[in-house]
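All protein chains but one are shown at their positions in the complex.
Per-chain residue numbering starts at 1, and chain names A, B and C are given in the order in which the chains are listed.
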Amino acid sequence: MKFVAFLIVSLCGGLLLYATADLPAWGDPNSPASSHLSPHYIEKALEETDVPNLVTAVLADYRGYDTMFETAVVFCAGLACLLLLRDYSRREGSFYRHIPTGVVIHFKNNAKSMPASREFEHMDKEWVPYDLIMKTVCRILIPFIQLYALYVVAHGDFSPGGGFQGGVIFGSSLILLAISYNLRTVVQRIRERALGFLCALGILIYTGIGVLCMIAGGNFLDYGKLAEIFPVDPGHVRALGMVGVEIGVGITVMAVMVVIYVNIASEGRHDEGL
Amino acid sequence: MSDIIPLIVAKYNYWLYIILMMIGLYAMIAKNNLVKKLVGMNIFQTAIILFYVSIGYKTDATIPIIKNAHGGGHGHAAQTIHAADYINPLPHVLMLTAIVVSVATLGVALALAVKVYQRYQTLEEDEIRMRLTENKS
Amino acid sequence: MHWQIDLIILTFIIFCAVGAITVRDLLSTAILFGAYSFMMCLLWAVMGAVDVAFTEASVGAGVSTVFFVAAVFRTSRRTKD
Partner (left out) sequence: MTGTVYPALLIIGPLLAAILCSGFSWVEKRACYPVAAAGLLLAAYSAFRVLMEVLASGTIQYRMAGWPPPIGIELRIDLMNALVLMVVACIALVNLFASHRFVSRDLADREGTFYAVYLMFVTGILGVSATGDLFNLYVLLEITSLASYALIAMGDPDRSPLASLNYVFIGVIGASFYLLGVGYIYIMTGSLNMVDVASLLPAIHDSSAILIAFIFCMIGVWIKMALFPLHVWLPNAYTYAPLPVSRVIAPLMTKVMVYVMIRLMLTVFGLDYIFEKLDIAQAVVWLATAAILAGGVMALAQKDIKKMATYIIVSEIGYMVGGAWLGNKTGMTGSILHILNDAVMTFALFLAAGNIAFRLKNVHFSSLEGIFTKMPWTMTGFVLAGFSIIGVPPTCGFFSKWYLVIGGIEAGAYHFVAALIISSLICAVLFFRIFEIGFFSDDSHGHGHGHSAGPEMAEAPISMLIPLGITSLFLIGLGLYSGVIVNRIIHPFLG
């Protein structure tokens, strides 16, 4: 196997090296890639869409159709994880710790459970949460991470960032919560059903904006036509459409990242895990 | 020989991406462990992303965000933008998509790997194959 | 673009990539993969692809690594190669 792999890899490498000779020099401003389409994007994007971040302008407007399917890929991945791993059977037994004394009680029967009280704490079998310092630091940090994520989404038009990055950062703040506390904390804060709705909501916003453009008489995702429905400045309407789309992307990505994490870390049981 | 060295220097990013791609592809084909294969898969995809990002690079150009777009009152109406001043944004857009696709694929693949582990209690391909033949006989 | 910085990052990238696929512990693989992604993100930032670098920093070095760690936690750290 190793030899076959080596052969295939060298063959691919050789072919690619052979082609390298004909590629334009690196960083050449007159290469076809830099002189055919991209001047239009660079010179006209600000005028046509009123968005200074060219990447966002191309991503959400000129190639908005691609981005919609990119969101759909993420959405599909979330659904796939749910479909593959979600396990509705319940795990046997549960552990409780008596906080003042540190005694651990093990219930082997699922039917019985400790009545809710402040003295007993539901405990994971495999994952023991980290200490106080970790918890406190993360507790202080998480709101700022989330604020930053919102900033990244909202400011995607003017600076690097946008829906994907913001969504991923927001999702990772929740994942951080799961790691520093435990998985149950996250699952209690944001229910599975809510996550499922959020997954669908984000891409629904994206597609919905596209369909609204069609209802307004334009082509799919032609944000310019939204000015006919909403009372907004026609010069700036494309930028607003992009913000709306980015929010949709952010919601879906955030929810899907948490769904994937929770399902992998708990093998789909949503009870305990890393 | 003397004309090969400038060739290498002028295109060393392309060379690097080919090396990374070969590492990734080799790991995907030859490694025995499923998680290692997934790491190889991601290295492979990042190598391709590196290639695309290299396409977009222009010497003496800045990042693709228009300077002073809304600053200084209504400055941008009069401001003329030269294509040579900014890096080509299109490959960046394509690669944002590719990164997101790769993380989505990674999520699904890891879910599958966990499922495989639940069934066979191992991540090594040869051991899984052994279990399969044991089951048959 | 400074070729010295470039060269250092490139060397790190190759080392991390080779390390990630040869080390005999899956948790180390995951962490080395995170380092690899982060180096890659630096390289792209140097090359002016800020958006791509930002995405890679949050997706590749952040979430992907966490997914790997979570999967390794749920499966095993053992590997033969």
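One rule holds for everything that comes next: a residue touches a chain if its C-beta (ideal position, glycine included) is under 8 Å from a C-beta of that chain, and two chains touch if they have at least 3 such contacts.
Small disclaimer: the values here were computed from a predicted structure and weren't measured.
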{"item": "Chains still shown that are in contact with the chain withheld from the display", "value": "A, B"}
{"item": "Of A:F6, A:F158 or A:F197, the residue in touch with the unshown chain", "value": "A:F197"}
{"item": "Chain A, residues in touch with the chain not shown (by the definition above)", "value": "15-16, 18-19, 21-24, 31-38, 40-41, 61-66, 69-70, 72-73, 75-77, 79-80, 82-84, 86, 88, 193, 196-197, 199-201, 203-204, 207, 210-211, 214, 217-225"}
{"item": "Absent-chain interface as seen on chain B, which is shown", "value": "21, 25, 28, 34, 37, 41, 44-45, 48, 51-52, 55, 90-91, 94, 97-98, 101, 104-105, 108-109, 112-113, 115-116, 119-120, 128, 132, 135"}
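The rule is short, and it goes like this: only the chains that are shown with their structure count from here on.
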{"item": "Inter-chain pair with the most contacting C-beta pairs", "value": "A-B"}
{"item": "Centre-to-centre distance between chain B and chain A (centres being mean Cα positions), rounded to whole Å", "value": "18"}
{"item": "Distance from chain C to chain A - Cα centre to Cα centre, in angstrom", "value": "19"}
{"item": "Distance between chain centroids, defined by C-alpha means - chain B, chain C (Å)", "value": "11"}
{"item": "Chain B residues counted as touching two or more neighbouring chains", "value": "12, 19, 26, 54, 56-57, 59, 61, 63-65, 91-92, 96, 100, 103, 107, 110, 114"}
{"item": "Where chain A touches two or more other chains at once, by residue number", "value": "27, 53, 55, 160, 164, 260, 264, 267"}
{"item": "Residues of chain C that touch chain B when the two form their complex", "value": "1, 10, 13-14, 17-18, 20-21, 26, 29-30, 33, 36-37, 40, 43-44, 47-52, 55-56, 59-60, 63-64, 67-68, 70-72, 74-76, 78-81"}
{"item": "Complex contact set, residues of chain C against chain A", "value": "1, 50-51, 53-55, 58-59, 62-63, 66-67, 69-71, 73-74"}
{"item": "For the chain A and chain B complex, residues of the former touching the latter", "value": "1-2, 4-6, 8-10, 12-13, 16-17, 20-21, 23, 25-29, 31, 33-35, 37-39, 41-43, 45-46, 52-55, 57-59, 63, 66-67, 70, 73-74, 76-78, 80-81, 84-85, 158-160, 164, 253, 256, 260, 263-264, 267"}
